[in-house]
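Taking it in order: structure first as structure tokens, then the write-up.
Part of the complex only, each chain left as placed.
Every chain is named by a letter (A and B) in the order it is written, and numbering of its residues begins at 1.
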Amino acid sequence: MRGNIFGNLLTLTTFGESHGPAMGAVIDGCPAGIALDADDFSAQLFRRRPGQSSITTGRAEADEPQILSGVFDGETLGTPICVLVHNRDARSRDYDPNYYRAGHADRVWQEKYGHRDHRGGGRASGRETLCRVIGGVVAEKILPPEVSIVGFTRQIGQLRAEDVPADLTRQKVDAHETRCPDPAVADAISAELRACKEQGDSRGGIIELWIDGLPMGLGEPVFRKAKNLLPNAIMSVGAVVGCTLGDAAHDATMRGIDFHTGVSGAGADAGISPAANGIQGGITNGERIRLLAYFKPASTVGSMATSGRHDPCIVPRAVPVLESMVALVLADLYLNTALDRVGDLRS
Amino acid sequence: MRGNIFGNLLTLTTFGESHGPAMGAVIDGCPAGIALDADDFSAQLFRRRPGQSSITTGRAEADEPQILSGVFDGETLGTPICVLVHNRDARSRDYDPNYYRAGHADRVWQEKYGHRDHRGGGRASGRETLCRVIGGVVAEKILPPEVSIVGFTRQIGQLRAEDVPADLTRQKVDAHETRCPDPAVADAISAELRACKEQGDSRGGIIELWIDGLPMGLGEPVFRKAKNLLPNAIMSVGAVVGCTLGDAAHDATMRGIDFHTGVSGAGADAGISPAANGIQGGITNGERIRLLAYFKPASTVGSMATSGRHDPCIVPRAVPVLESMVALVLADLYLNTALDRVGDLRS
């Protein structure tokens, strides 16, 4: 299998260069009978869209999805679902083919393939992530309705949200353009990012993801654990340079007797560990999964950043992208649980 | 594909329960003509072996590997290589089937499959990692000889190595039982872990991995980047709860203009980024890859820990396991580069 197919029972194949005619996603393995139409993609695509606020790139793309296959009479067919988004605002003249931008894929791509689409990063552009969002929308339809996946901006540069409500929803996260749910910090972030735009500077940060409502049993040891497939998915996104289950850097410093507070024994709750962040032995335990994704500062800085169409910080727009990657992994593992026991198969 | 096969062009299939007759690994996709014999596995298996020092579990296993296939006259055949290690010191009487240990996989495994080998964790035991070491040894033979993968203990609990020599080798790392290359910190760690053993306490920590000598071009965008396959591999190991490319938590706080110091342009070195930790656009750039793996404290604490055969901290023994997972990923991606350009194929 090559590099543009993601997943196992539910596969997402993506295609498209940033300045080519279109970006597209093909989802194979979606069960039949799920209500789906083009509008279902709008909300998450809109959250990822460039130009959505004062702190994002000025590239103007409507990102209107077109379903080409796999859906009939408003329901999935069990056949591959292809969704296409045409590229409109592609200004190829902005790019010089012989210029390798530091921090970007330009140079290694050229060395690896000997031929590249240099316009806006080609396939290595962040624009590729809209195909992931398309896949994520389908994946969320496969998951049981009680599952919720909510990401938010925990930190940008050195500004960190401390006061985060316990009952976050995507709607509440979207109340601020930064997707930071701590209002005071959010305003400070906006100010900092606007300054970055002017100065050709950039920032990284942290997205935190809360996954609730999962059943026990998702994960396929020993190599396809929830514990490694989720970071695998998240770290395949452009600027992500780290992923941890909970605050791993802190947990690594703790005493075992303080960390492990679960009850051992034979009772109904026995063996569930509060510190496990929702995953034990690589398998979901029915509790919240908490993930942190670390972003390096956006790569375009200096004169290129002030002149061009670039985000000073990718974190706010990456929230729906990471949610989508999480959904793809969980839907795949959820489908997999149908195969756990022969009794289930024959019932 | 199910959960016990790892990799793509080079696959590792592992099998075996902790207290069953044997653990085993089947490697498919190793090219023909590589010198290999049973002794080649000894060094890394010995580094992972229980009972190797005063700070590890007392389970006594010789872990002698037996090659069953894939090698003839001292060279690989291009056929699947099966290596077996028999389990000897399996004391099943120590375990109660109706007892779910907090922090372990007992409960979720029971719920998922409805039937489990409760003895010593069965398939969820850390003993499974010896099969990964077997795979890693083969993978290192596939990689060009100039590639080096060295892991070491950066931190245990709150004790952190600050003074690490620049020219680390596995031999130097092994100079101390903790695999911490800062002698003063290493002695403090030993003392702390011996105290943990007495008190039924445990510790987590950080393993740092340095990967040198790689060519440019390893990684298959957009879903099989070096950047996500390495964390995927590392986080599939038991107690690892986070993996970052370099010190991501720190990088996320930096200003872009400070972080991105590489040279843009058309020159020979243009486009290579010193801050990239060896990976740009998901593809190796020929520089050192630096990875951090975060471990939670070992799960067995309290009376179970003092009575049984458990490590107070898994970090030192996990060093060769993580090196092996890294080798498996890199060998797979290295094989993949043979397919990048049609010109290479026809030359």
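Here is the rule we go by: contacts are C-beta pairs under 8 Å (C-beta built on N, C-alpha and C of every residue); 3 or more make two chains touch, one makes a residue touch a chain.
It should be emphasised that the depicted structure is a prediction, and the values quoted were computed from it without experimental measurement.
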item	value
Assembly size in copies, with 2 chains present	4
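The rule is simple: only the chains that are shown with their structure count from here on.
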item	value
Of subunit B, residues touching subunit A in the complex	1-6, 8, 14, 98-109, 111-114, 123-124, 128, 155, 157-158, 196, 199-206, 216-217, 220-225, 227-229, 231-236, 240-246, 248-249, 251-257, 259-266, 270-273, 275-277, 280-285, 292, 294-299, 301-302, 304-305, 312, 337, 340-341, 343
